[in-house]
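Below: the structure, in structure tokens.
Up next, chain A:
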Amino acid sequence: MPLTIESSQAGDRAVIRLAGTLDAASAESVRQAVDVALAAQPAWLELDVEHVDFMSSAGLRVVIFAKQKQPSVKIAFRKPQAPILDTLKKTGFLDAVYVIGDDGG
Partner candidate 1 sequence: MQIEYPYSDTIAGYVQSFDSARMIAVVRTAAGRDVPVTITPSTYAKITVNLGESYRDATSMVPSLLANLDQCVFAYGTFYPKGSEATFEAQFLIFPGTSPGRFRHEEPAWWIEQARSIATSYVGWQFDHPAIPIDYRNYRTYLQLGGTKKGDFLQETDTISRLVYGMSAAYMLTGEDAFLDASEIGTRYLRDHMRFVDDDNDVTYWYHGIRVEGDRETKLLTSEFGDDLQSLPMYEQIYALAGPTMTYRLTGDPEILHDIEQTVKLFEKFFRDESGGGYFSHIDPITLDPRAASLGNNRARKNWNSVGDHAPAYLINLFLATGEARYAEFLEETFDTIVRYFPDEANSPFVNERFHEDWSHDQSWGWQQNRAVVGHNLKIAWNLLRMQSLKTKPEYVATARKLGDTMPAAGSDLQRFGWYDVVERTPAPGTNTYRFVWHDRKAWWQQEQAILAYAILHGTQGDERYLRLGREAAAFYNAFFLDHDDGAVYFNVLANGMPYLLGNERFKGSHSMSAYHSIELCFLSAVYTNLLITRQPMVFHFKPYPGGFPDNILRVAPDLLPPGSIRIDAAWLDDEPYAAFDADALTVTLPADGVRHRVKVKIAPTTWLQDTPA
Partner candidate 2 sequence: MSVEIVVADTADVVRITGSIDAKTAPEIGLALQPALGGTRDVVVDFAGVGYVSSAGLRLLLVIYRKLQAESRRLVLAAVKDDIIQVMSHTGFLPFFTVAANESDALATLSESR
Partner candidate 3 sequence: MDVRIDSYATHDFAGYRFRQGKALPFGASVVGNGVNFSVFSSRATACSLVLFENGAPLPLVEIDIPPEFRIGDVYAITVFDLPIEDIEYGFRFDGPSDPHRGLRYDRTRIVADPYARVMSGRDTWREEPDWTNNYQHRSRVSFDDFDWEGDRPLEHHMSDLVMYELHIRGFTAHPSSGVSAPGTFAGLREKIPYLKRLGVNCVELLPVFEFDEWENSRTHPDTGEWLGNYWGYSTLGFFAPKAGYASTGRFGMQIDELKTLVKDLHANGIEIILDVVFNHTAEGDHRGPTISFRGIDNSTYYMLTPDGWYYNFSGCGNTFNCNHPVVRALVVDCLRYWAAEYHIDGFRFDLASILGRDQNGAPLANPPLLESLAYDPILSKCKLIAEAWDAGGLYQVGSFPAYGRWAEWNGKFRDSARSYLRSKPGTIGEIASRVQGSPDLYSSRGPSTSVNFITAHDGFTLADLFAYNEKHNDANGEGNRDGSDDNESWNCGAEGPTDDPAINALRLRLAKNAMVLLLFSQGVPMLVMGDEFGRTQHGNNNVYCHDNELAWVDWTYAETNAELFAFTRHCIALRAALPVVRSPHFPNALGGEGRDADITFLGTDGGAAEWAGWNSVLAYRLRERSYRDGTPGDELMVMFNMHWEEQYFRLTPPLDGSPWHVLINTTMPSGTDAFQPLDAPQVTGSSFIAGPRSVVVLISGSRLH
């Protein structure tokens, strides 16, 4: 299932909604989307991954790399599915990001 990337800006919050499979191949396009979003210096970068069924380590590295390049930005994952949460744990990245559910947390 291909990946769809949808970016939007809400105040100090940049939102990237992803749907489909984030694999090594699609990681490069996500990297660009993230670079664009961060160019506006948002306080938050929210990744809506509710409809992402699989997220590769490459995809995750994009996010981590982004955080490293712009330490000030807070990164949030919205509604990650179990396998994604698992990846976040394994890569030791979970304690570096915020995870939010419906309430917007």
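Going forward, contacts are C-beta pairs under 8 Å (C-beta built on N, C-alpha and C of every residue); 3 or more make two chains touch, one makes a residue touch a chain; residues count from 1.
Selection criteria: all candidates are chains of the complex that A comes from, given by their letters.
This is a predicted model, so every value here is computed, not measured.
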Touching candidate - 1, 2 or 3 - for chain A as found in this complex: 1
Contact set on chain A toward candidate 1 in their complex: 23-24, 27-28, 31, 56-58, 61-62, 64-65, 67-68, 71, 87, 90-93, 95-96
